[in-house]
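Reading through the structure tokens given below for one structure.
With one protein chain withheld, the remaining protein chains of the complex are depicted in position.
Note that the chains are named A, B and C in the order they appear, and that numbering of residues resets to 1 at the start of each chain.
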């Protein structure tokens, strides 16, 4: 089928490739004209000079996939689309938006009889080759209409209509919360291995565990790859960003009265990795000096 | 090659099968004569009536694999073997012993020139079909001598000589610590999904995530199986035992000054699952009543 | 000075007593006419039959203190007051509102030139006798005008103008977050004492620690009282509510990228105290059965 794709970054660009390779027609737009030229050349997608141009190059019941950063870029793209599209058209947000924003945006769209679908998308840079795991929220009608897109982007069994609008990004949010916990579990284990009294071969253990152990996983396969390329993790700083889903998961856990100590500890470990020094630790150092005469380290 | 197996439970019995199916000769002993009779009938292993009988039925450089519960059973089996074996013979502890015990036991064995190998073994009930992931500590000579056993029990690339005695059980301990964290990460995620405002299909999401998502893993495949059989987890109590490796991992993390918040939180979640009621929570309820006049719930 | 007090519950009623005992004139209103009659009789406060009546019974630059539950009751009381008061008048929210709500409400008031003060109030049922610790946010002018009220309600040095509107409830929120952590620290310690191999006398230890130890505190004095009255904490269920500030503190910590593992763990311990059973633990029990053949407990 025919679809517009807005946002040709790492994720959006690969999606255009996967769609065109499988017979779909794509009209592609990005703020960067070079990205548009590039994707048109490499995939046969039709480039668009602007969002209005993209909308014009679609016909009938138009479907537009937004693959832009969450927050302001998504908000502004949506507003532009709502000013251009017609009743019955479908907007898909494939990015990492907060599901509460998606529910709010769907209301805006529905007020104009425009459909809104939130598609949580997992798979990262491997999605082009392996397919993207898609968690899709929206009305039965709209989701059914777009199914050829979803089944192309996803591997077999890798697409699910999770429920009403918002549920796609909700499930993706929890997915990422779990991912935080998995990553931190491995991280702690490998730090304990590294600090051990035994001179262990971490790359070899990573490979070993991927063969028959209980902890084998796709992430552990990636760690095997990482260690194969860089056994000492040289030049990699212990500094970890977060892109929002982890903190949202903690907030929703709190909203639901669900204890989530592991996901939260994983989030806090990322915060700590980005601090030069903990002010709280300074408070404790000052206090221990007061009550115990314990020496403080001076800066 | 020829090997004695002591302990014919879920793990040991399956190991005898995998070894005999692949051409090894096994002399098998268990405290339960029925288990011995059963394994002899089903596998062609030679049954032994006692540990001395098992030792007598081996010859040359004898190799004995202990697959008995950690703690006293392992300790007593080792003592019996040390009273029967000769210099050069090899004892393998394939159970979940604490690596510090394994190092101590190796010293006892070495005092008699008997070799001691600690083999951390992962794979659970799936090891018979898939092979066991083996983390093996011991001297080069002893480990090399037993390699035909290890490569038979393990899948390809699923066996590693991790280093000196103790390192096998150390690496297995950390493996299980990571496993605790992975399990708790999934557990929290699925509880957040279940308590969500959306009526989500958890079995379907589990299957979905195994196809292309970042959190796909062997454990998630097992959860897919569990949900397929029992979508509501009916009749399963939220009560989780622990078999020691998790608490040892936390203790070693502390010994190494490594923060391990996720593995520890996972352990504590198990403790909490086994408490009818938290005494600490009673203390807080009493205190809140004192300072705020907050009502306490009475029993 | 003269002040209106709306809300005559545990906190508001005691505040009226403390104010009238110290020479202030109070016009008092509560949804319950009985509460109004009671406070008028016991304190000499002037009872009001409604909020309009209360406003009518004040004159000049009117000051009204709201001491009603956070959320809807506070919102509705504010709206009523805004429809009745005049430019220059002052509304004080002495309850446990979220500081973001207080900032929003101040904007509503300011749009009518009405002043808004947020006064975080600590001290619980002990405030009548000991005074309330007051954390006050608002304009210099309004806070200065109401200072006679604050200094009467507070003990010496127990009142602080913390800054602009919102800062009072922000500081109170963090105060309560710390309180969660302190309570949980004691709770864990006393549970460890209770489960010890030694038959310890917990009431005696509580009293002991209040005399010269590093952990002595007002909360520990209250625990001493609680144990004196009920050494076995009999009939007190380990079930702990939360009134919002703890979860807000965690959310703000996350907003600020500050790791707050202790405050968060304290919040989650309360959640867990209110769960009959953890669904997450059921997930783990199901999984351990899948991979290890570990028996599950059935319900």
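In this section, a residue touches a chain if its C-beta (ideal position, glycine included) is under 8 Å from a C-beta of that chain, and two chains touch if they have at least 3 such contacts.
Remember, predicted model here, so these are calculated numbers, not experimental data.
Of the listed positions A:114, A:142 or A:223, the one in contact with the omitted chain in the full complex is A:223. Among C:116, C:145 or C:170, only C:170 touches the chain that is left out of the view.
Only one of C:65, C:145 or C:159 touches the chain withheld from this view, namely C:159.
For chain B, the residues touching the chain absent from view are 214, 247, 250-251, 254, 257-261, 264-265, 267-269, 271-272, 274-275, 278, 280, 291.
Listed for chain A, the residues touching the missing chain in the whole complex are 10, 124-126, 183-184, 186-188, 190-191, 194-195, 219, 222-223, 225-226, 230, 233, 235-241, 261, 265, 269-270, 272-273, 277-294, 296-299. Hidden from this view is one chain, which touches chain C at 122-124, 127, 130-133, 135, 137, 154-160, 162-164, 166-167, 170-171, 174-182, 184-186, 188-189, 191-193, 195-196, 198-201, 204-205, 207-220, 249, 252-253, 256-263, 265-266, 268-269.
Please note the rule applied: only the chains that are shown with their structure count from here on.
When chain pairs are compared by contacting C-beta pairs, A-B ranks highest.
For the pair chain A and chain C, the fraction of shared interface numbers is greater than half, so the two copies use mostly the same residues to meet.
Rotation angle, chain B onto chain C, C-alpha superposition: 180 degrees, expressed as a multiple of 5.
The centroid of the Cα atoms in chain B and the matching centroid in chain C are 48 Å apart.
Mean C-alpha positions place chain A and chain C at a centre distance of 39 Å.
Annotation for chain A: residues touching 2 or more other chains are 214, 257-261, 265, 268-269.
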